[in-house]
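Removed from the display is one protein chain of the complex; every other protein chain stays in position.
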Amino acid sequence: MTSQILQLVLGLLAMPAIVLAIILPGELAIRRFPQKRQSSLRPWIWLSPVLALVGLVIAYPLAASIVFSFRDATASKWVGFSNFVWAFGSAMRPVLFNNVLWIVVFPLLTAVLALSAAIMLDRVKYERIARTFLILPTAMSFVAGAVIWKMMYTYEPPMQPQTGTLNAIWTAITGRMPIAWLIDRSVNNYALIVVAVWMSIGVATLILSAGVKNMPRELVEAARIDGAGEWAIFRFVTLPSLWPTILVVLTTQAIFSLKVFDIVYVMTNGSFGTDVIANRMYTELFVKQNLGTASAIAVLLLILASPVIFMNIKQIKSGGGE
Amino acid sequence: MANVNLRDVRKIYNQTQVIHGVNVDIDDGEFVVLVGPSGCGKSTLLRMIAGLEEISDGQVHIGSTIVNDMSPKDRDIAMVFQSYALYPHMTVAQNMGFSLQMRGNAKAEIRIEVEKAAKILDLEALLERYPRQLSGGQRQRVAMGRAIVRNPQVFLFDEPLSNLDAKLRVIMRGEIKALHQRLGSTMVYVTHDQIEAMTMADKIVVMRDGFVEQVGSPLALYDRPANLFVAGFIGSPGMNFLSGRYAAGAVWIGDVRFPVSDLPVSASEGRRVIYGIRPENLAISDDDGLPLVVDVIEPTGAETHVVGHISGQRVIGVFRERFATRPGDVLRVKFDPWKVHLFDQQSEQRIN
Partner (left out) sequence: MSAIESHRTMSAPMQSTSKLGTRLKGVALHTAVFLLCLVWFTPVLSLFVTTFRSESDSSRTGWWHAFIEWRPVLSNYVEAMYLTGVGRSVVNSIVLTVPTVLGTVLFSAIGAFTLARMRFRGRIALFLAMVGFQVLPPQLVLVPMLKFFLALGLTGTFIPVWIIEMGLTVPFGIFLLYGFFASIPSDLVEAARIDGASEPRIFLQIILPLSGAVLASLAILQFMIAWNHLLIPLIFLGSGSLSPLTVQVASLAQTNAGGLNTLTAATFISVIVPLVLIVTLQKYFVRGVLGGAVKG
């Protein structure tokens, strides 16, 4: 315990100390130069801690992963594309398929629910309180969410009293057999996606709510005067003007579905056909100790995420951020 | 206190030149106004003096030193911004004392200086307030106070009054002028309002498109504008311009003769010229005089503005008298030949 406290103190002191140790001497050093030179040197002094950090944690691993992905399990010799051949081979196919399912279902479900929530909340006076309920799951770890939903999905054999919330409701309403939500291969992936949706709605609703509130009121009023009904207003006014915001939500959630790890790790650990890329990577790395295949999976993730990366960059470049 | 000298100062923003070799001498203790239409480069010039903008070419002297490579804080100047640029998270007193705090002055000393400046500007009651708790005029005062506390060699103002309403602007104009008289410091003041320039300046620098058009005292600019641009820019309502032909010691528009004084005119017979006369230099004459056909009459109370035309060219007259005319009437007006400005139509330069 004392070691932890020591580390805490060390961390709290080290953060500002590192920054000061770079910037202050740097500032003193460039003070001798003329103004013009100062202002061309200064940014690099100031940026150096940030560049070091981002370089170490992001840029270097990015490059290294790409290199490792072409090397063998212990990164000792080149193996060409064989790791990628494996990654697209039969062993990975069901895993990739699961991620495709995530990428399609999760963003859509989240966006539809969040959009409905945003539109409904906009019309009630107690929006703040209602919104708080939706955000609560966002504050929790996926581990906690997974524990909670494991309980929600609890399965007891038929004829036993069902202690899981969902099966209790299911059997009470339909009178049918309880469902083993996390084991039954026809539903278990969806069951996992529902957990992610439950945890992601909060943020998505916040973003869409802001979009709804930014929508010019006159637009809706003009449409109403033109005789449009509620549905027509939604279809022809609300949806098109919210579309860019919806796109933000969709892409964010799509990226999330690429990276999803914790929920699957805690709830099923990838068994019963629920494995996803990130979990498989963890397995390759720590169970099978294969650096090459693990890196190939990481590179695969990068390739899958790159369209969104470039889309964001393009968006910012064309004036969204400046 | 110090003089400021600009020597062939240029500013180039990636390839486009916005200041074209400006030469201006500002004497110690002088109040100089840079004036010109929007986008002519006044702010850029001022900011180069302040050190906020790099000087692409030429030199800026403050006192006897070339300050091109000095940082703003070493130039011993103070600047009042159009937006006032008060630090929102500091009280009035902290705002005013910030520069001294940066210099490392002692707290008590800062307090004394701040209070002194506050007294001059009547800000004593506001010292503990935050900028958001002040009115526009009060903020403006605080911005000036912040400048005064530094006791700089040169004060720089960039359109400091343009965010105030018309009435307050007139009051603050007077206050800045009084401040100048009291402190006797060198002040450089940027505005696009020629009235501000006329009323405040010891010396006006008229700029257009990055060039200095004319430098001179307000009355010199009013009485002898060097070119068509300055003639049109100074004075309100603006000078009347009639386009005609110079011949036989007068200007002819059609066959109407417009008189010119005996001053030497550097134009050949038959040259196309612009005949300029200020609206206030028109006088009603009872019999002879030129026929001014009245289009619009604007009584302001103190004066009567008459918009009309002579020989088909638009003319505005400003008269002290009140009189009853109606659109369509013909007034007989006289020009004082000594108040006439002649410009070459092609070069737009003054020729008399």
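Things to note:
Here the chain labels run A and B in written order, and each chain numbers its own residues starting at 1.
Just so it is clear, contacts are C-beta pairs under 8 Å (C-beta built on N, C-alpha and C of every residue); 3 or more make two chains touch, one makes a residue touch a chain.
Please read all numbers here as calculations on a predicted model, not as lab measurements.
The omitted chain makes contact with just one of the residues A:64, A:112 or A:177: A:64. Across the entire complex, the residue among B:50, B:198 or B:251 in touch with the chain not shown is B:50.
Against the chain not shown here, subunit A presents residues 1, 4-5, 7-8, 11-12, 14-16, 19, 23-24, 27, 39-40, 42-44, 46-47, 49-50, 53-54, 56-58, 60-62, 64-65, 68, 117, 120-121, 123-124, 128, 130, 132-152, 161-165, 168, 198, 201, 203, 206-207, 210, 243-245, 247-248, 252, 255, 258-259, 261-262, 265-266, 269, 277-278, 281-282, 285-286, 291, 294-295, 297-299, 301-302, 305, 308-310, 312-313, 315-317, 320-322. Across the interface with the omitted chain, subunit B contributes residues 50-52, 71-73, 77-79, 81-89, 98-99, 102-103, 146, 150.
By our rule, only the chains that are shown with their structure count from here on.
Spacing of subunit A relative to subunit B, judged by their CA centroids, is 59 angstrom.
Chain contact summary for the complex, subunit A toward subunit B: residues 34-36.
Across the complex, subunit A is touched by residues 51, 54, 69-71 of subunit B.
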